[in-house]
Every structure is written in structure tokens, then in C-alpha cells.
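Only one protein chain is missing from this complex, and each of the others stays in its spot.
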Amino acid sequence: MSENPETVSVTIDGKTIQVAPGTTILNAARQIGGEVVPPAMCYYSSLKGSGGKCRTCLVEVSKGSEKDPRPMPKLVASCSTTVMDGMEVKNKTSERVVDARGGVVEFLLLNHPLDCPVCDQAGECKLQDLAFEHGKSKTRYEFKRREFDKIDIGPYIQLHMTRCIMCYRCVHTANQLTDKREHGVLHRGDAAEIGTFIEKSLENDFIGNVIDVCPVGALTDKTFRFRSRVWYTKPMDANCECSKCSGKAVLWMVGNEIARVTGRKDENGEVTEFICNECRFDKKDLSQWNVEGPRKIERSSVISAGHYEQTAPEHTPLLNKA
Amino acid sequence: MTAVMNESRQFTPELLEEVNRIVSLFPEGKQKSALIRVLHLAQAHFGHLDTEAMDYVARLLHLNPIEVYEVATFYSMYDTKPVGKVKLEVCRTGPCMIEGAERIIAHIEKRLGIKDGETTADGLFTLKSVECLGACGYAPMLQAGESFHEHLTEEKVDALIEEYRANPVANYMGLK
Partner (left out) sequence: MSKKLLLEHIDVEGIRTYDVYRKQGGYQAVEKALKGMSSDDVVEEVKKSGLRGRGGAGFPTGMKWSFLAKPDGVPRHLLCNADESEPGTFKDRYLMEKIPHLLIEGMILSSYALGANQSYIYIRGEYMFVMRIVEQAIAEAYANGWLGKNIMGSGFDLDLAITPGAGAYICGEETALIESLEGKRGNPRMKPPFPAVKGLWQRPTVVNNVETIAAVVPIIQHGGDAYAAIGIGRSTGTKLISASGNINKPGVYEIELGLPVEEFIYSEEYCGGIKNGKRLKALIPGGSSVPVLPHYLICKTAAGEPRLMSYESLADGGFATGSMLGSGGFIVYDEDQCIVRNTWNFSRFYHHESCGQCSPCREGTGWMEKVLHRIEEGHGTMEDIDLLWDIQRKIEGNTICPLGDAAAWPVAAAIRHFREEFEWHINEPKLSQERNYGLVTEKTFDAQPA
């Protein structure tokens, strides 16, 4: 139980932390860090209303709280369940969680094309990471997969709906950016899709951020398409004078060429500040940027695995860990 | 979006009055709550919900078009593609199935020369198998417009088809 009345105490996989009341289990786990953090495919802390949908972050609450220690009968979505003082949560230490999460991964992959070899997201795909960690090597699904045609939603963004896992992040992003959202979720059930209904290009100055929030390769940067594989690029922190956004970005370099520009992501893979379309799509000349230095890649992924000697010295312990 | 709206592509004054009445059922600023019912009206009036019809509804209710598209494609009663004047919607779920829904569907298919989901060449009939309509005790059944036709037999279906052929009532719901 928390000694401090301003905080509540929660234990996740045996690790205890004090957090502010109202904190979700997922965010408490992220404060602890490491293995206790459940994966999250749809939740995005800066996007209001996100979360709850993908069900990958399900955890077992083995003790509800100090006051009411009864366990919760069902697994709960850690992204949308707030902690109670004295709560005990099992993530990886729960067989039920491991089993259910394996199920969710299988469901997410059911209609996924598994076209990683030709997908621009490969190497920084959350679904790829998840499948690697929880998935089985063989699918039990023997029916035709759902397929959609690729469409361009504007000159810079391509929507490849076949890869989408319906996390709704891009819709929440648009809602947050504008009162005049132009794309949304159409149809229902397993026929549901992200789209504009009629051919339309998304015009908002910041709409490019849907690419960064997409956990898979459903929304990709056309200016980057097939330019390179992510793991051959070298990410550099850079900034520029911009009237629309902070100008703080990451340049993904191939030699001295800027292959693409993205926002900066934190250790949870979430963009810290949205950048504008101009910075993202148009500023592809190195002279337009002040390069700060190599980008830390904290996540253990193919990108960091390929992250070789150029990585700044202070990052090496992370690499060793991975 | 076409710049000029064809006059027939708008609601009549009576319909606009009905829209206002529906909107007035909800508190100020909550006119989006009228959307589902107004879409029924639009479908009845325009025949089906094409983009122009949905954009028109969006303007009427001060909504972004995407909000209307999202709703119109979610609910199974809305048609975003053209359908026949009379839509024969046969319930195919459990209790109706065991009372012969499949037989009724097959009969209509044969009778009209169309498959489930198709429309006759003359644009008169569309056959659609649908999920439970809440008439399980009176199975098998079909819905046409606002009418439920229950305890169906092949003979009843034949008579019904003739009746609708002679008098193809508006197929859609929402108009009195």
C-alpha cells in the first residue's frame, strides 16, 4: 500500500511502483519499464480516445486493491484500466495472459498479408515485433485473406488497407488535428476499413503524422517508398526553422541523402511532437536542417540490431542488453 | 461533389419540416442524433444513399461528410448502391431457417430469376437475405418496406410478388 496519500501503489509481475491516482496499468508498467510492459497496438498516449481495441495489452488483475483484494474475473485492457492502491497485476507471469495474447496476435495476423519483404514498415513494425515475440510459426487459417487495393490519399500518403489492423490511431490523429476530419472507419465487422469513401486527398498541414502513428505498414510515406529498407538508413536528430511546427524531426539518411523525415519517437514508440507536412515531405535537402547527431534507438528492433558502430557510445549498453 | 444540386436531389418542404421536427427531439447542438432517422428519410426519398445524398444530409445536419459515410456504411438497412423498387428481405437466421427460410429464398430466386443480393433487370425487385428481424414465432418471414410478411409459404410469396408488381410501393422506410 502506498505511504504517500498523493500516490497509489501497484505491483506488476512482482515489481512495485508508486504512481499518481488515475494512472492506467499500462502507463504504470511503462514507468517501471522492461519486461513488465504489455504490448500496445492501438493505445497512443497523446491521442485522446485511443486504446482498448486491439486487446494485446490484456493483463490479469490478481488483486483488485488493498480495499477490495478480489481478483478481476476477466483479463482487462491495461491501457484503459486505472490502477487502484495495492493492485497486483500479472503480465508475462500470467499463463492466462500469455495464452490470450497469443490468441490476439493470431487474430491480428489472420487477415494480414505477411508481405513484410515488400513492406516499407518492415523493421519498425509493431505487428512484426509482436508476431516475433508471441506468434506461432504456422497459421491455422486456411481461408482467403481479406484484400484491398492500395489507394493514394493525397500526393504523399499511401493507404494499404490490407495491412491495417483497425487500431483507429489515424482517425484519432485526424480528430485531434482538425474539426474537418476527412477519413474514417467505413463498413463494419471484418469488412471495416479505413477510408475517405470517395476519392479524396487529406489536406491538413499535419496529416502526415498518421504515417508515424500507424503501427503497421497501412499508411506509408510515398516519398520514401522503396527508397531503402529502414535498417539500411541512419537516423539523425535534426531541427529546422519552421513556422508550423517545432521543426524537431528525425532524418533517415542513406549516405548524405535524406530518405525520409519522421517525428521523434519516445521509448514507447510514440511521437513526442507532431511535425508538419512540409518538414516531413518537402525538406529533403540536408541544407534545410541543423543536424544534432545520431538518433538514439531505444527499442529493441531490427533497426537497433542493425545499428552498428555509428551509434553514439552512450547507447551501447542498450545494444548489449538487446 | 457536383457544384449544382439537381432540384430533385433535395428534400421537399414537407420532408425538411420533418427533419426539423426530428432535430427538435434532441437538445440544442445534438442534431447529430437525428442522423440515423434522417438517413432513412434520405434513402426513401433518393432511392439509395449515394455520395450526393449523404453529402446533402451532412449539410442539413451540419456534419462532416465522413461522419455520414461512417454511419451509412455501418448499418445494414442503408443501401449505398442502387437497389430495386421493392426490396424483399428474407430472414435467414436460426428460427426462420428451421421453418424453411432457405426454401423461401430459393423460391424467390427461381421465381424472379435472380440470386440472393441481386436486382431484377426491370429494377423492380431486390432479394436480400437478412439476419433476425424479430418475428421468430411467425417464421418464415420477409420484410418489404415497412411491412412484415409472416408465416410465408411459396403460394403467399407468389401472391406477394404479384401484388408488389402491380403496386410497387416505396421500398424504403421512414416516409409515412
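Going in written order, the chains are labelled A and B, and every chain counts its residues from 1.
Note that in this section a residue touches a chain if its C-beta (ideal position, glycine included) is under 8 Å from a C-beta of that chain, and two chains touch if they have at least 3 such contacts.
Since the structure is predicted, the reported quantities are computational estimates derived from the model, not experimental observations.
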Write down which of A:I32, A:L110 or A:I151 is the residue touching the left-out chain.
A:L110
The missing chain sits against chain A at residues 51-56, 58, 74-75, 77, 80, 99-100, 103-104, 106-108, 110-111, 140-141, 143, 165-166, 185, 187-192
Provide the residue numbers of chain B that touch the chain removed from this figure.
22, 25, 27, 30, 32-37, 39-40, 61, 63, 67, 70-71, 74-78, 92-95, 97-99, 130-139, 143, 146-148, 173-174, 176
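Just so it is clear, only the chains that are shown with their structure count from here on.
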Provide the residue numbers of chain A that touch chain B in the complex, in ascending order.
179-188, 196-198
Interface with chain A, chain B side, in the complex: residues 51, 64-67, 69-70, 73-74
